[in-house]
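Working notes for the structure below.
With one protein chain removed, the remaining protein chains of the complex are shown where they sit.
On to subunit A.
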Amino acid sequence: MEERRYRSASGAPIALRRRQHSASCRELAVRCPRLQLRSLSAVTSAVWLAAYGLFVLSENSMVLSAAIFITLVGLIIYLHFVKIDQESLLVIGSLGIQVTSSYASGKESTTFIEMGRVKDVVINEAIHMQKVIYYLCILLQDPADPQGVSEVVPLFQSSKPRLDCLIEVYKSCQEILEQRKTAPQSSGIK
């Protein structure tokens, strides 16, 4: 297991962790920066100050309890549905690729793509908020047309690592995907 530090497209520090489980099984995890206490307290105090201002004007204590309620619900929703702590990619040769994103609350959403459906893993570029960023994506095979691509699954959508990090991940993935391609050929020669 090794860990390296990189930066995301927006400049935030991220960590890429590589774990070799076996020759054909590799796990790559990108850890996003954790929720900062500073920003959390800033947002909370802003909401509460605004609520207090309203309370002074309207003299209705409902405003204060509503503010507390809104903060709590907002925080829960943010942690459970928005804030992603870690995005990991588990590549198991001959079985498939598993994409997992774990939220700050501990919720995990997982998608498993079978190797038979994976056409390739490539680095693509896209325009995002008036700048060009690179992203890694899995191309899925079109069952009807062996040459065609039916779907593009973008990876590391929340952390958005920069190109140097993506190249590292790309190389790791390709090493295992290469095994898949050579294996049928060798059996064919035999």
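Following the convention adopted for this analysis, a residue touches a chain if its C-beta (ideal position, glycine included) is under 8 Å from a C-beta of that chain, and two chains touch if they have at least 3 such contacts; residues count from 1.
Note that in this section contacts and distances are computed from a predicted model.
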Query = Can you pick, from "Large ribosomal subunit protein uL29m", "Tim17/Tim22/Tim23/Pmp24 family-domain-containing protein", "Anaphase-promoting complex subunit 11" or "Phosphatidylinositol N-acetylglucosaminyltransferase subunit Q", the UniProt name of the chain not shown?
reply = "Phosphatidylinositol N-acetylglucosaminyltransferase subunit Q"
Note = Missing-chain contact, candidates A:21, A:107 or A:128, resolves to A:21
Inquiry  = Given that one chain is not shown, which residue among A:98, A:158 or A:174 touches it?
reply    = A:98
Subunit A residues that touch the omitted chain in the full complex = 21-25, 27, 90, 92-95, 98, 100, 110-112, 114, 116-117, 143, 179, 182-183, 186-187, 190
